[in-house]
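With one protein chain held back, the other chains of the complex are shown just where they sit.
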Amino acid sequence: MTTLHQINHQIVYQRPESLSDTNTHYCPGCTHGVAHRLVAEVLDEMGIREKTIGVAPVGCSVFAYKYFNMDFVEAAHGRAPAMATGVKRVLPQNTVYTYQGDGDLASIGMAEIMHVAARGENITVIFINNAIYGMTGGQMAPTTLPGMKTTSSPLGRDVELSGFPIRMSEMLATMDGAGYIARGSLHDAKHIRKAKKAIRIAFETQERGLGFSMVELLSSCPTNWKITPNEALDFIAEQMVPVFPLGEFKTNPELAKLRV
Amino acid sequence: MPVTGWIEVNDHYCKGCDICVAACPPNVIALNMERLTPKGYHPAHLVSEGCTGCGICAIVCPDAAITVYRETPQRTRQKITVQEIA
Partner (left out) sequence: MSKQLLKGNEAFAEAAIRAGCEGFFGYPITPSTEFLEYMAKRMPELGRAFVQAESEVAAINMVYGAACTGKRVMTASSSPGISLMMEGISYLAGTEVPAVIVNVMRGGPGLGNIAPAQGDYYQMVKGGGHGDYFPIVLAPASVQEAINIMGVAFDLADKYRAVVHMIVDGNMGQMMEPAELPPMRELPKKPPNWAVTGAKGRKPNFLSSIYIDPVEQEVTNLRLLKRWLEIEKNEVRFAESGLEDAEIAVVGFGTSGRVASSAIRTAREEGIKVGLLRPITLAPFPEKRLEEISKQVRRILVVEMNSGMMLDDVNRVVQGRVPVEFYGRMGGITPLPDEILDEIRRVATNRMPVNGDARQQWITRLEKIVGGQA
């Protein structure tokens, strides 16, 4: 049966080519999937999927290589920036990005992320900050909020005992090698659109050889936060954004010439 | 309604997380409690007239499960263009 719809219609939104047709193992409502889709859309729009090499981390996104439709390698825990450096240095014409969570990037991989930025390595990092270790079942992360309950801070993160959350974007913005550093959030459509722009600018930074670029994305973990997906989005807006302010922390002057 | 649109939700991807349901401005999406996807979720679907094809459900969807159509071409998916301004 032919409907009117099929005769005269336009697709406004569809799955990007840079995503594979594999359905993800992420829990329902986990915004990892949004971040994946945004990266895929940006790579599609820039037409660079076929020269892009992704570096997957260890953590919930350990299987990222299955979900993106492009060449991928899988790093050891925290070492994605070093691995990406190796790839980029021998294939400088390719686009190289890592996709890392907060445990991977801000805890075990702290040295690698700081130095990849210090070197001004022409790679892009997509940093998912959901304030918790997801894959191992909800332990305290370096970005866990003060007072936040996790399985390894069952009474709430006590800053006297286990310190304060780390603001990676602010810290990395101090690096001369960084071309673009921004923090976005995935908690509603407006912020998702902004986040996509930031991801686009980050990849533009790499394509223009302007140094290290990173987009930190505040992301939800309904399962380990033990709330519903929609409540988790509210948690980002109400609890995380005040601790991790949104915005651009470093923008190479060359990028200011871009109208995105 | 100024524009009419509709969505298709792919059972292969949808996990019934309810995010599109809450985000839909005209409130025309719900989880289909009559059906289960192969993975065992109640998928999202259109429940009444009034979809404008705004695409917000697809923007917030964590599983890229939604294709959005619109009858009258107006805006397309947020496509970022980059221009160098001198």
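Chains: A and B, in written order; residue numbering restarts at 1 for each.
Keep this in mind: a contact is a pair of C-beta atoms (placed from the backbone, for glycine too) under 8 Å apart; a residue touches a chain by one contact, two chains touch by 3 or more.
Given the structure is predicted, the values throughout are model-derived calculations rather than measurements.
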item: Touching partners, among the displayed chains, of the absent chain; value: A
item: Candidate in contact with the missing chain, chosen from A:His9, A:His32 or A:Arg49; value: A:Arg49
item: Selected residue (touches chain absent from view) among A:Gln10, A:Asn94, A:Ser162 or A:Thr228; value: A:Asn94
item: Hidden partner chain, residues of chain A it touches; value: 20, 49-53, 55-56, 62, 65-66, 68-76, 79, 82-91, 94-95, 111-112, 114-115, 119
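Following the convention adopted for this analysis, only the chains that are shown with their structure count from here on.
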item: Chain A-chain B separation of Cα centroids, rounded to whole Å; value: 23
item: Contact set on chain A toward chain B in their complex; value: 4-5, 8-16, 19, 21, 23-24, 26-34, 36-37, 40-42, 45, 188-189, 192-193, 196-197, 200, 204, 222, 228-230, 233, 257-260
item: Chain A partner contacts - residues on chain B that touch it in the complex; value: 5-6, 10, 12-13, 15-19, 22-23, 39, 41, 53, 55-56, 58-64, 66-71, 73, 75-86
